[in-house]
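Missing here is one protein chain; the remaining ones are kept as they sit in the complex.
For chain A:
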Amino acid sequence: MGNATRLVALDRAGMAAGLRPGLTLADARAQVPGLEVYPHDPHADLDWLEALADGCVRYTPSVAVEPPDALVMDIAGCTHAFDGERFLAADVERRLMRRGVLARHAFGDTPAIAMALARFAGVPAPDEARAVKRLPVAALGLDAEDTAALARAGLKTVGEVMARPLSTIAARFGEQAVTAVRRLSGEVAAPIVARPQRVPIFAERRFAEPIARTDYALEVLNGLATDIAGQLDQRHQGGRRWEARLFRADGQVQRLRLETGAPTRDVALLARLWRERIDALADPLDPGFGYDMVRLDVVLAERLDATQLKLEGGAGNEGGDVPALIDRLSTRLGKARVRRFAPRDSHIPEQAELSLPAAGPQPTATTAWPTPEAGEPPQRPIYLFDPPQPIDAVMAEVPDGPPKRFKWRRTSHEIARAEGPERIAGEWWRRHDAAIPTRDYYRVEDRRGRRFWIFRHGLTEEVDDPRWYVHGLFA
């Protein structure tokens, strides 16, 4: 059908103006010049539909999403709270209306019948079976060719198709047409695929008398953690992110959050981490008139199977392993301060490696570390200045050569040995705006044996008076 931009959905005003989905944008603009159009975003639509499905949990635990535009709810046994299904449906529509969403609903014995009725129902019918029979053949959900063929054969409604022997329909339209007919007649029930419900894991404790000591609140928190560890154990899960909320008697809520690198349900470890978190707070916790409730939530849980204990008895791991240490330090210092290194594909020295938070899952490296050349002294320093530090009073024998002496941090350095230049040009394919001066790097050693990595910023033909910098220090 070409590459024309087409309308996917319309609001009520658009429909009233005579536009229909599938119309090309050019035609639509010709009919309604002031048409407001937005690009079609199926993913966002699906997200929104899923959010609605989450909201529908108030009616029934079993809600299924039928993309692109439908929700199926199994309301068997769930209507008593609303005095019957009519009122439940009215409640759904009222809530949606408040958000400006126009919804159609239908009830059916099976999800397929309800879907067909909701999408295609026109004339009201005394009962469900007759309502289904009055549906147009499009409600069978066959492809466009088969639907057109049915219409051409003179079959306009589902009822007319049902009246035919199924064998002839199977012979003409194949297996799936028969299945579609049987679905709508209620003979075959496709089960509802309910969205998995994530039941939140939490524990809370209320106090008749507010508690005024932070230490006691911590003890309570540990008690709650024990409770939660039991819940997690049953699910074979461990918590990755935790949130503790301390509800103060005057209505304030203090939140403490924790994150661990690996899922855990180790109560002693959590107790240590909470202690760290509280110690790391800029302002200490202020109980005020006391806390009257403490609640602990597992915000994110991941699979964690039971671990084998050590053979001679005792716990499998006394909290002495490195990930636990990284978690502790990350909790205390902040995640960004505990780091590991990862290689990066760049020849600019300061961009050739990344330092990433050591806590949490490690990304798989896409590039490898460069392997040092055998027999060569180190070509890269162990300390790198970022930004490079300017040096003064540089004396070079020849304009393109290494310096004979330079001054850095109030000390004069007489160069005894030098190697270079190692020429490192800017990544011209990344930036097009300005010419980046080339850097000429030299490994130099002064008379005392101190080794530096220095560079001249710019060639003599690029820059009039190129500056020199110390970029790193060698061992």
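Observations, loosely collected:
One rule holds in what follows: a residue touches a chain if its C-beta (ideal position, glycine included) is under 8 Å from a C-beta of that chain, and two chains touch if they have at least 3 such contacts; residues count from 1.
Here, contacts and distances are computed from a predicted model.
The listed choices are "Sugar ABC transporter ATP-binding protein", "Nitrous oxide reductase accessory protein NosL", "Protein ImuA" or "Carbon monoxide dehydrogenase small chain"; the UniProt protein name belonging to the chain that is not shown reads "Protein ImuA".
Across A:P42, A:G174 or A:P377, the single residue that touches the chain missing here is A:P377. Of the options A:R328, A:R439 or A:R456, the residue whose C-beta touches the omitted chain is A:R328. Only one of A:P343, A:G401 or A:P437 touches the absent chain when the whole complex is considered: A:P343.
The chain not displayed touches chain A at residues 312, 320-322, 324-326, 328-329, 332-333, 337-343, 349, 352-353, 355, 358, 369-370, 372, 374-375, 377-386, 409, 411, 416-419, 443-445, 447-451, 472-475.
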